[in-house]
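Apart from one protein chain that is not included, each protein chain of the complex appears where it belongs.
Just so it is clear, A and B label the chains in written order, and each chain counts residues from 1 on its own.
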Amino acid sequence: MSTTVSEGIRIRGVSKRYARQRENGEDLLVLDDISLDIAAGEFISVLGASGCGKSTLLRLVAGLDTDYRGDIGVDGERVRDTSLERGIVFQDHRLFPWLTASQNILAALRNAPLSPRQKRAAVAEHVALVGLQGFEHAYPHQLSGGMAQRVAIARGLVNRPRVLLLDEPFGALDALTRARLQHELQRIWERERITMILVTHDVDEAIHLGDRVVTMAPRPGRIERITTVDLPRPRERGDPRFVQLREQILADFSERTHAGGAN
Amino acid sequence: MSKAIGEWSPAAGHAVARTAGETKAKVRARSTSNLQRHARALAWHLAPWLLPAALFALWSIGCERGWIAPQILPPPRMVFDTLCDLARSGDLAHHTFVSLQRVLLGFGAGTLAGLLIGAALGLSRTVESYVLPGFNALVQIPVLGWLPFLLLLVGVGEPLKYILIAHAALVPVTLSTMQGFRQTPAALDEVARVFGYGHWQRIAYVVLPAAVPTLATGVRLALTKAWLALVVVELVASSEGLGYLIVYGRQLFQLDLVMASVVIVGAIGFAINRLLDALEARLRRGQPSAFRE
Partner (left out) sequence: MPSLFSFQAPRRPFRTRLGNPPPCACEAPATPLREGTPGRRARPLLDRFDWRGLVLPLALFALWWLVSALRLVKSGLLVSPADVAHTAWQQIESGALLRALSASLAREASGFVIGTAGGLLLGSALGLSRIAARAIGPTFDTFKQISLFAWIPLISVWFGLGDMAKVVFLSLAALLPVAAHTCDGIHAVPRRYVEVAHALRYSRLQLIRHVILPAALPTIFTGLYLGLIYSWLATLGAEYLLVAGSGIGNTLIDGSEQFRMDLVLFGVIVVGLTGWTLNALARGIERRVMASRGEGRERAAARNGAARRYQAVHQREANT
């Protein structure tokens, strides 16, 4: 909620393991010495297949999980718990089914130091931001998947967090809606210019939206490569540079398949 | 909710304990010594016995000190002795057997009839149209409501018990059977059509298996209700059985007898539930309940 210069996100040497499930099994190392620096206002795409720990990393940054080794700092402060400064959008929208769309967004403001009038204004503003005017009083089950996800994004943004974390937000949507929402998210980011970390398994999505694409490999989860996407926005998927980047990143995955055998 | 003692693990409650501001507990936990952790585990295991133990202690001390008159609440020792007496004299076995016999026969008859009627209602719309409305109207009257009517009709004898218990079992079984047969998922129906199943094949290979979970629920409910009906009938109009023992003890102000009988009734109820749990778990092994939704 502050407008002073922020230092961004610092992830240093983060490791997480799950205790072994069986008697003679081994501990499961989910993240292995992850280090990453994210500048304020940057859009980072974290890309990887299932099981590479990208969602786990996001949850650690969000503060939903605090059992890890290493250092995660947002604007110089160590992450100890969740915070209204870090909004989060889940893959299953997780809207409360007993509240309408605007009530769901309002629910995020329950602990915000705003007057009721200010809260209502914020809700209206964010409903407009995600383009859902007219659907304020609809219940989640009355909304399509894409619309519900937009409400979830509005809910994640309404507290004006410094960071927005998105955990495969468009994974449950059809390709056409996904494309539209990616465009929407980009528009919102360009307007609000807050730091965004998007976790996805879709290469195109990662390149389309991110300033940098962090590719992660599984077992144990580690950063494989960080690719800077230097293309001006809006980006064309048909652009040869775009295609080149995609080939580069995909090559990583197929290399891994050939080199490492069964993944 | 048929969790046994010691299996309580509230997920949301656990989550509640871990919400905002309670990560301190985690930090604390990590720095605890082994001894403290073992002590905590022990406390956790013993917790369910705390309340019963306290109540039992209160009960014993209360009777010993004379705070409670033996007519109001006999001392535990007395109840235990009575139980042993009953067991030794064969009375316990006799009355328990009478009760169990009634409940099992009544339940069996009611369930069988219920399955047949429910199947007829479920498979044939004609039967449903003619029979269901009348049936629904009759169902509004609870088992207890029929008791005086049947008392007049068949008097105080074995038929009264059997009819009431059978009725108690019949209602839930009929309704669930009907529902189970009616609500075959349309998806599976279509597959049957693709396979070219005939009418009876469809019933045998699709409708019936798909109806089993619902049926099981109904049968389970029926047994619980049959047991409940048995206790009531034996309390009101019987000269044998566990319910009779309770009433007999009450009339003679022999509360130890009453409590001993209540304990047995409770134990049987408990055993029935456990048995049904196990049976259901067995039957459910191949049927994820999610497919019913």
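Everything below uses one rule, namely that contacts are C-beta pairs under 8 Å (C-beta built on N, C-alpha and C of every residue); 3 or more make two chains touch, one makes a residue touch a chain.
Everything quoted here is computed from the prediction, not taken from an experiment.
K.L.:
With the full complex in mind, choose from B:Ala41, B:Leu58, B:Ile72 or B:Ala204 the residue touching the hidden chain.
P.N.:
The one listed residue touching the chain not shown is B:Ile72.
K.L.:
Using the definition of touch stated at the top, determine which of A:Phe43, A:Phe90 or A:Phe135 touches the missing chain.
P.N.:
Of all options in A:Phe43, A:Phe90 or A:Phe135, contact with the hidden chain holds for A:Phe90.
K.L.:
With respect to the chain omitted from the figure, which of A:Ser35, A:Ser50, A:Gln142 or A:Gln244 is a touching residue?
P.N.:
Of the candidates A:Ser35, A:Ser50, A:Gln142 or A:Gln244, A:Gln142 is in touch with the missing chain.
K.L.:
Out of B:Gln36, B:Asn136, B:Gln201 or B:Ser239, point to the residue that touches the absent chain in the complete complex.
P.N.:
Within the whole complex, the residue contacting the unshown chain is B:Asn136.
K.L.:
Name, in rising order, the residues on subunit B that touch the hidden chain in the full complex.
P.N.:
Residue positions of subunit B that touch the missing chain: 1-6, 8, 10-17, 19-21, 44, 47-48, 50-52, 71-72, 126, 129-134, 136-142, 144-149, 151-153, 172, 175-176, 179, 182-183, 186, 189, 214, 217-218, 220-221, 224, 227-228, 231-232, 235-236, 243, 246-247, 249-250, 253, 255, 258-259, 261-262, 265-266, 269-270, 273.
K.L.:
Which residue numbers on subunit A touch the omitted chain?
P.N.:
Contacting residues on subunit A, toward the hidden partner: 62, 64, 82-84, 86-88, 90, 92, 94, 96-100, 107-108, 110-111, 139, 141-142.
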